[in-house]
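Just below is one structure, and these are the notes that go with it.
Right after this comes chain A.
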Amino acid sequence: MGLTFQKISKKYGAVVAIKHAEMKIDNGEVRAILGGNGSGKSTLAKVLGGLISKDTGEIIFDGNVIDFKSPKDAKKNHVIMTSQELSLFGNLTVEENICICDIPVKGVFADKKKIKEKSLEILKVMRLENIASKKVEELAPNQQYMVELAKALVQDPKILIIDEITSALYREDVEIVDDIIKNLKKKGCIVLFISHRMAELYAMCDSVTIMKNGETLGTYAMQEKTESELLSLMVGMKVDTTRERKNHQTESRKDIFIKAPHIKIPSYGTEESLEIGRGEIIGVAGLQGHGQTDLIDALYGVFGEIKLEMDENEISIHNSRQAVTRGFAFISGDRERDGTFQERNLAENVAAVKELVKHEKITDTRAILDSFNVKYDNPGQLITALSGGNQQKVVVGRWLSTKPKLLLANDPTKGIDVKARSDLHKEFAKLAGEGSAVIMISSDDDELVNVTSMVECSRVIVMYEGHISAILEGASITRENISAAAMPIEEKTNVDVAERGGLDE
Partner candidate 1 sequence: MNNISSILMTTSILTLASIGQAAVIISGDSGLDMSVGAIMSMTALFGPMINVGSGVLSFILMIPATLLMGAIVGAINGLGVQVLKVVPLVMTLIMSNVVNGFSIMVTKGQPSVMVGKELQGISKTLVGPFRILPTVVIVVLILLEVFFLRKSRYGRKLFLAGNNRNAANLCGINSKKVIVLAYIFGGAMAGFAGLMLVGYAGTAQMNMASSYTMLSIAAVVIGGTKLTGGKGTFIGGALGSLVLVLITNILQALNMAAGLRSLIQGIILIVILMMNSRAPKLRQ
Partner candidate 2 sequence: EAEEKTEGFYIGLSNGYWGNTWRAQMVEDFETKAEEYKEQGILSDYMISNTNSDATEQLNQINAMIDSGVDAILIDAVSPTTIKSAVEKAKAKGILVVIANDPAAYEDTICVCGDNYTWQKIQAMWLMEQIEGKGDIVKITGVSGNAADTIREQANDDVLADYPDVNVLTSAPGNWSQTDAQSVMTTFLSSYDNIDAVLEQDVMAEGVIKAYENANKDIPVMTGDYTKSFFTKWAEMEDLNTIGVPYAPGNATVALEVAVRLLQGKEIDESNLVANPMDENMINTIMVAPPYVVTKEAQPDAAWMEGLENTEAISLDEAMELLKDSADTAALDGYMSDEAVDKLFK
């Protein structure tokens, strides 16, 4: 019994996405699939979910060969896929979205009451009852990911594929997901769990299959391997995950070069101020939707004019162009919407800012791409031919090649594999080392602790309801302190930080 993949291969034109992938999963097992960006995880998932066809190989489920011709076909057989790209419709309400794959009917007509009941049942589990009749486009991103999951759960999955929908979730949501998965396990459901966040994998998965370059390298019990062992396997070399503790923040060393006394946070109607020093990495933490994104957007002039003091001059920025000419760089959290030019090639994607806005000639595109370890064929390739992680590196490369003085980054490593993530961290540290500053949001507190430890001068600011609730420096930058500040005392009740902290070395 269980689910077996036999020699699955898939090519996209000439690109081999997966070759001879093999895997066996028992009923009730939660299987992690771990691999670098572009290693074929999503492709494998999509083959199973009927979204794409496979070239060769067989998938056997409970003794039967399954070969779905469409997602509809897969859904009929309770093979449900949630996808990285989300499959929600912004113009419909949450409850309609949840039920859209299998709308309850009374006679021939859709049964509105049933739709409501069915979705409320799931949303209750997720503690999201209050959003049921909202339109999806009004939701925060993490809520949308939860709805995506709800949409899958309501279809009563026998096989559930979770492709990176947890990468944008905040800790409290992840815990709900954890409960849900435990519940599914009890029912004998197979869960395929794709994520680049090691902590989640350890917490939720029973076993892990490693993928590399489209091949399955092996399957291990989750607890059998340490994080660095797994990473070495998937990257194919030794990965050092220990952190270099060197942030000795001292007041005297701070060399403030940008002062932003009035940063508007429109979501809360509040205002904050920030002073930014040379060589500094400022991590921005907080629960989702407490104004972190607004903070960064406001600094980039997205909400209209902002007055800053830069190198002792009063300046004002009211659009991206001015920000760019002042040496700002901006990496949005939504790569598809705000980052990539999907119909254009790598060279054009890289040159967008440096050549077209700053009017500096790029002499060697390859050099830039190579310096960020982008996996590509040639600069004339469409960017969509790269995996998500590699696309992200291209976007980062676009900005870092302009040698920005201030880099504003909104969750820049979302959905990026561990190797690429540490590459990017190094780039940020290098940029800071050259005297620029980095302000970076992350939904992953560990990442903030990690990245701020890489430079001498760093801070983590924690936001709560549109205000900066804490500024952590030096040794006080710890995961515990961040969570404490993110959820001020009276609310800090049911989240047990210590227990999950155990996975953190």
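In picking the candidates, the idea was that all candidates are chains of the complex that A comes from, given by their letters.
As a working rule, a residue touches a chain if its C-beta (ideal position, glycine included) is under 8 Å from a C-beta of that chain, and two chains touch if they have at least 3 such contacts; residues count from 1.
Predicted model, so just to flag it, every value in this text is computed and none were measured.
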Legend entry - Candidate from 1 or 2 that touches chain A, complex-wide: 1
Legend entry - Partner candidate 1, residues of chain A touching it in the complex: 12, 50-53, 69-70, 300, 319-321, 323-325, 330, 332, 337-344, 348, 351-353, 355-359, 398
